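One structure is given here, and the rest of the page talks about it.
Shown here is a partial selection of chains from the complex, left in place.
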Amino acid sequence: MSKEKLNYESAVAELEQIVKDIEYGEISVDDLSEKIKRSAVLIKFCKQKLKSTEEDVAEILKDMSEDK
Amino acid sequence: MRTKLVSLFFQNMSEIPSKYYTLSKVAASLQSVIRREYSQYYWIKAEISRLNFYPKSGHCYPDLVEKDHAKVLAQMRAIIWSRDYFRINADFVKKTGRALDDGMEILFKAKLEYSPTHGFSLMIVDVSAEFVLGKMALDKKLTLERLKTEGLYYRNKEVKFPVLPQRIAIISVDTSKGFHDFINIIDNNTRGYKFFWMLFPALLQGDGAVQSIIQQLQQIKSVQHHFDMVAIIRGGGGDVGLSCYDHYDLSSEVANFPIPVISGIGHSTNETLVEMVAHYNPITPTDLAYFLQQKFDNLAVGIEEIQQAILAYSKDSLLEKNNQLSDFSRIINSETLSIMEYQANRLSRFGHIVQHSSLLLLEKQRSKLDLFIYNMRANSSRLILEGPQKVVSLENRLKQSVVSLVHKNEKDIKHFEEKIQLMKPENLLKKGYSLTLFAGKPISSTNSLKEGDILQTQLFEGKIESKITKIRKK
């Protein structure tokens, strides 16, 4: 699966769908591995995104503090 | 007015009367009449058109006038001697907040005096501060009502105060202490805020102040885009000369001003109209400076708060997102495990059912086979037991029937034997029966006999021969 099209919102939406599907037993065991692998990709992507955003925030705020 | 008098004087120059008095004679006459007729002190109401205070001598020579609108009804000079003036003015200032000044309508106690050299004058010995006070209050009240009626009162207040009140048009004078206090504070604030200000010099008190300030306001209006606000700053002038700020023209100009006007006039008495209609009135220039500084402080704090909020909310948001992802992980983990467990149990259950049911099924079949065996054994035995019984019964029947058959035949034979025994001829003859023979043959009818035939008769013992004597046919 290519990452190019991923963005956080759509990744989270997809994750929510997967979680819902798993929660409501809408996923067959046959598909489960695939879905879980996909979840892992999505969660990893999201975490990276959060981390980079967090870094951005820290960086910016550091800059701002120095500007004082 | 002076110009008019001068022209009249030149018009009358050609006519020279024959009889005339010397001026001194006229003056002496007037002086005596006046001394006689106007010996008392009177309370008189008039307007001071000019106060004419001479600081060196300390005397005042006010020009008094009474007008009906623009028309002068009367005018007269007056004198307030130095000693009176200081007493009167001090009291006046104390009570009204303003010094005796040009254009002021006053009620004063005076004595009419005439001096041949100086002419008429009213020697003022007292001025009613209460009268002026009442007059001022009335004027102020009327002006206030007018401002309200005209919808001006709140107009400047309604002008949006700039978020960043950084560029200030200052109406003041360079010599004003208030002005210097003000710029000193804003220019040298410890936080490094930068204000831009420009001084628009104006008179700050007295009647001239109205026009002067209005003029500068108009100047400012022409370049209003350069400014965020106007500050009218006065200071160190005490409470004197503030009545200009109750003036309608100035008040309405301020009220109507397109950008906020802040007043820092600095006094301790009642708020003037200008201050009332001004956007904000911190009263003293220092307060105004601190007000602005406070505004900047607030802005700085606001920005700081925004910064903190962005930081905090971003962190919250990111934390929340992180938690959401963790939740996802956790749910996926737990749900998957529970799916696994459920499926594993299901498989186990399948296994057990297959086992249990299969064994049950096999057991049932086994019982069925056992039942077959049981039935077979029972029924075979029965079948096998029935056989010998039948055979034995046949055997018995056979025995009996054979015996009875033999017996019957023996009986039959015996019967024959007996019958034949009975029929032996010797046995008949013994009983007396005899056998009649003719020609050696036994006869049983008369048919072949005729009389005279010889018959032989066989008896049990011996034979007889006899002749037939008579034959009787049957």
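To keep things simple, chains are lettered A and B as they appear, and every chain counts its residues starting from 1.
Quick note on the criterion: contacts are C-beta pairs under 8 Å (C-beta built on N, C-alpha and C of every residue); 3 or more make two chains touch, one makes a residue touch a chain.
Here the structure is a predicted model, which means the values were calculated and not measured.
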Composition of the entire complex, counting every copy that the file contains: A x6, B x1
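Definition applied: only the chains that are shown with their structure count from here on.
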Residues of chain B that touch chain A when the two form their complex: 307, 310-311, 314-315, 318, 321-322, 324-325, 328-329, 331-332, 335-336, 339, 343
Contact set on chain A toward chain B in their complex: 8, 12, 15-16, 18-19, 22-23, 25, 27, 29, 32, 36, 39, 43, 46-47, 50, 53-54, 57, 61, 64
